[in-house]
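Scroll down for the structure; my scribbles are underneath it.
Here the complex is missing a single protein chain, while all its other protein chains stay put.
Take a look at subunit A:
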Amino acid sequence: MSAFTTLLSRTVVLRERNIDTDQIIPARFLTTTERSGLGRHAFNDWRLRPDGSPDPAFPFNDPANADARILVAGRNFGCGSSREHAPWALTDLGLRAVISAQIADIFRSNALKNGLLPIVLDEAIVDELLDRPGIALHVDVAKRQVMLPDFRVFSFPLDAFAQTCLLEGVDELGYLIRQDEAIGAFEARHAPPGPFEAPTDTPRHAAGSAVDTPSREVRHAR
């Protein structure tokens, strides 16, 4: 992952609230075994009209937005599934940051792992940004700040660890691998869950044995 320190870009705006991961990348495009190339399916069902032609009213179809690196979106962006294909699709479109008044947990975590910066700002500021598509913003990761063209500056929360990873372009897996000794020590003292292995004697839950599994019965009486 390359280092991410600052970003200067115009914004592209999607006003809708609750833009879920099924909108960002519909499930039928998840059959890929690669990370790249998902950008062409991003927002597929919003980009195309029913006849399959591009909808000129959709912001990502406007050539003027081709160089926009910052998406400003309505509240609760990225809710829904845990698919990392959502940030992959957005970074494949060239996006480096998403600004919203609220960003879903799993999406935020997935985005950070892919160099896509989730920026949560106060609703009033986001509303202003939603009303002014295309303005240029300056994002400073070290200062955790966004600056508007009129030099007003707004801070956003960013986990210290995520910030270090972005600034230094290091990834979490490298960090975890360095914990090997601590993980080994934990495994040695951790109570045994399981066993997970297939039993070697007769399975007690053989096919068609539902009759003797009372706990699986629903209360029919209702």
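Basically, contacts are C-beta pairs under 8 Å (C-beta built on N, C-alpha and C of every residue); 3 or more make two chains touch, one makes a residue touch a chain; residues count from 1.
We adopt the following convention: contacts and distances are computed from a predicted model.
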*Undisplayed chain, where the name is taken from the UniProt record, one of "Amino acid ABC transporter permease", "3-isopropylmalate dehydratase large subunit", "Urease accessory protein UreF" or "FAD binding domain in molybdopterin dehydrogenase"*: "3-isopropylmalate dehydratase large subunit"
*Identify the residue among A:Asp45, A:Asp67 or A:Asp122 that touches the chain left out of the display.*
A:Asp45
*Could you tell me which of A:Asp22, A:Asp62, A:Glu123 or A:Asp140 touches the chain that is not displayed?*
A:Asp22
_Of the residues A:Ala57, A:Ala124 or A:Ala160, I need the one that contacts the missing chain._
A:Ala160
*Please identify, in ascending order, the residues of subunit A that touch the omitted chain?*
15-18, 20, 22-23, 26-28, 30-35, 45, 50, 74-76, 79-85, 87, 102, 104-106, 109-110, 113-114, 159-161, 164, 171-173, 175-177, 179-180, 182-183, 186-187, 190-191, 193-199, 203-205, 207-210, 212-220, 222
